[in-house]
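Worksheet for the structure shown next.
Yeah, one chain of the complex is gone here, protein chain that is, but the others are all in their spots.
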Amino acid sequence: MLIETADVLSNNLLTGEYRVLVLASPQIGPQVQPGQFVHLRLPHLTEAVLRRPFSVFMTDGATLSLLYKCVGKGTRAMARLRPGDTVSLLGPLGKGFPPIDRDITPVLVAGGYGMAALYLLARQAPVQGIVFAGGARTEDILCADDFETIGWQVRITTEDGSRGDKGLVTEALDAWLRQERTSPARVFFACGPMSMLKAVSQRAQTGGWKAWLSLDRHMGCGLGACLACVQKVRVSPSSPQNEATVKPEAGWTWARICTEGPVFECRDILWDEP
Amino acid sequence: MLIETADVLSNNLLTGEYRVLVLASPQIGPQVQPGQFVHLRLPHLTEAVLRRPFSVFMTDGATLSLLYKCVGKGTRAMARLRPGDTVSLLGPLGKGFPPIDRDITPVLVAGGYGMAALYLLARQAPVQGIVFAGGARTEDILCADDFETIGWQVRITTEDGSRGDKGLVTEALDAWLRQERTSPARVFFACGPMSMLKAVSQRAQTGGWKAWLSLDRHMGCGLGACLACVQKVRVSPSSPQNEATVKPEAGWTWARICTEGPVFECRDILWDEP
Amino acid sequence: MKSETNMKPKLAVSVGGIAMQNPVMVASGTFGYGPEYAGLVDLNRLGAFVVKGISLQPARGNPTPRLVEVPGGLLNAIGLQNPGVDGFIRDYLPFLRNYRTPVIVNIWGHCLEEYRDVAERFNDVPGIHGLELNISCPNIKEGGLAFGIDPAMAQRVITTVRAKTRLPLIPKLSPNVANIAQFAKIAQDSGADAISLINSIPAMAIDVETRRPVLANVTGGLTGPAIHPVALKQVWEAARAVKIPVIGMGGITSAKEALAFLIAGATAVAVGTANFTEPRTTLAVIDGIGDYLTHHGIGDVRELIGSLQTEYTPHDQ
Partner (left out) sequence: MKSETNMKPKLAVSVGGIAMQNPVMVASGTFGYGPEYAGLVDLNRLGAFVVKGISLQPARGNPTPRLVEVPGGLLNAIGLQNPGVDGFIRDYLPFLRNYRTPVIVNIWGHCLEEYRDVAERFNDVPGIHGLELNISCPNIKEGGLAFGIDPAMAQRVITTVRAKTRLPLIPKLSPNVANIAQFAKIAQDSGADAISLINSIPAMAIDVETRRPVLANVTGGLTGPAIHPVALKQVWEAARAVKIPVIGMGGITSAKEALAFLIAGATAVAVGTANFTEPRTTLAVIDGIGDYLTHHGIGDVRELIGSLQTEYTPHDQ
């Protein structure tokens, strides 16, 4: 884990409110594993006390790309970055996705910028699988072409029907699951809104498959120190946990999304906390 | 007095840490009188609660220029403005210099960006006079050419002797005063560091001439409401004053630099307040 | 998208008997005595006009520097410079009488008697709609402590002024206390018609190069966006402790912070420091509250007051 001052190489509009920021990152870039994130600071945004976490969309030798959506003051300030500016990167952070086995079918489910968090996984996978991409509108369907280029099947759903099937991404997933009864050796990887993650978790547990979910929570330090980003997880021999705060009789403990996560197997997550 | 959202037309480096910001200001620009100022807000500098006051260097129909020195976070953020950006202008503010009579010799004394505050006065004057420009180094001598172009005599002094005479601007002034004994009908106009203003005041009072000094004080509202920018002034029939707070027996009262000033006749100023 | 009604939402509120067309006031000391902002802001659009603190005699305030910008806010030590009650009535009040907007006079004194006398002086003066009693200013005689941080003194000054004034009385509380609800209750029990909070938070800045205080007065009061979360908690606690209306202030820069105060229980709000940043902030706040109500299908701003939902109960640790 490192801090690096990274030069902005480009910062282009993708679609709607989404942009791709490409940074020169000779130190952190090469170390990133799929599902890990970086914690970013804009030197010109001096009033922001917190860094902002972003999944790494792509790394390519000494460069690192982030695919981001403009939602607030941090991301709007990011949109103003131009070549010649620099940002401070802290990373790579967190525990990413586990490696994909040759003998399974990876099933990726993404909502909005969740596609960005899954692309590196797909690129490094030893087998091609299928990715379900969902969003409200055409603009929320990101980098589908990139997945197709590397040989993955892409199923698109939008809530307004403006691209792909009309409906929720989980409806397309359900239709596919009903159809593809013969391939039980699958593992799910998902990133997107909480409701989508819960739906994927439910399908996986019903079918007896593993599902690795990448959680998104506002963060403080990103380093495991502030305990802002905690998630309730089950106490089990396999679950990642902050041993010291276990009260065993309660059956649950906190895991830090920035350190033990952001990726958790769905059975370890206790959903009653928001 | 108006608020105007002004487009940045250019923002060029002048010399050293000085820059000239040219703004499209069809509303405020044409109203500005010599010695008045504008209160400026940078929309991107959201963490700054206060506007920043700047004398108007030049107005030309619908444009308005500021000549500024980068000294802190506001002026450093100003240096990053580019065409396409906008700023918020509040102005014109304050009471500027009195008009120059045809039958006197105007003597201008400026330190650093004080030259900017005096240029409009020189341009609109019915007679040409002499301007004494002082600074620490060559870089602090600003727009001397502009004064020469409009037919003014310019005497330059720098503390390190890198341009003009070596020494303080008041030394050059004193030398000139000793020499030019025959022209008693003069009025001083000065803008620059407090020590320079005090020296000019002392020369003017000794010689029996008027001296109009433009004071520089950190400001809050710029509108006369917050009472942050006050200056001790003598209570006299001629002095500008905030009548309501006079305790006549004390012989002094506060004047608001943003409203009754920034220009005061030197005899009205009480220097014991910093 | 929420359904939007076509009706214009109602913005009028009543604060301790003062009828306001909307809940947005200006905070004392940040808008002068009227003329200063009148060229930029139509004073007739304001919910109420609160003038800079007035004392019995003219007061010179502190030496300069009196103001410094700090991260997220401002430190000021103006020292309550003002023309005195007679100067105000003679030189400024006639201007304010030209407007429909209710005028609330912020008053202060060095001692109990001054508070009493300045309040009494306004009884026969037309064009005054209420008194805001600043009990959160430093530098006053009695006991060396501000009236606003000593429960017994707060009670005494409010009771004393209450006995002398016919006008709606609005003590302005100090944020510099451990338990704001206690002071809110004291104000209510002493006969206040409303309370306003918060005043600036005691603070200080040092120039490390010269090793001197930045402000001539050494210490000052912190205001602006930085104090909004602190003010919001105090307004929430005060509003739950009393039945009289609360006027919330501290760090309002847009409708968002004003709405937060209303939701936390304030009946009206005041804009202070933001007037320096954007002179027309009050107008943007009034319009923004209207837009919010329309967007959320709320017909009357009073439905918003105290509508905070807090179903969470913290774990026991």
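Observations, loosely collected:
Per-chain residue numbering starts at 1, and chain names A, B and C are given in the order in which the chains are listed.
We take it that a contact is a pair of C-beta atoms (placed from the backbone, for glycine too) under 8 Å apart; a residue touches a chain by one contact, two chains touch by 3 or more.
This is a predicted model, so every value here is computed, not measured.
Of the listed positions A:Ile156, A:Leu177 or A:Ala228, the one in contact with the omitted chain in the full complex is A:Ala228. Of the options C:Leu11, C:Ile128 or C:Ala203, the residue whose C-beta touches the omitted chain is C:Ala203. Taking the complete complex into account, C:Ala59 is the one of C:Ala59, C:Leu131, C:Ala241 or C:Ile286 that touches the chain left out. Against the chain not displayed here, chain A makes contact via residues 1-3, 41, 47-51, 88, 90, 217-231, 242-247, 254, 259, 273-274.
Residues of chain C that touch the chain left out of the display are 55, 59-63, 70-73, 75, 79-80, 110, 139, 145, 149-150, 174, 176-179, 201-206, 208, 210-213, 216-220, 222, 225-230, 232-233, 236, 251, 256, 259-260, 263-264, 292, 307-310, 312, 314-315, 317.
Methods note: only the chains that are shown with their structure count from here on.
Distance from each chain's C-alpha mean to the overall C-alpha mean is smallest for C. Using the average of C-alpha coordinates as each chain's centre, B ends up farthest from chain A. Distance between chain A and chain B, defined via averaged C-alpha coordinates, is recorded as 56 Å. With centres set at the average Cα position, the gap from chain A to chain C is 46 Å.
Chain B and chain C, compared by their mean Cα positions, are separated by 36 Å.
Annotation for chain A: residues 47 touch two or more other chains.
Looking at chain C, one finds that residues 71-72 touch two or more other chains.
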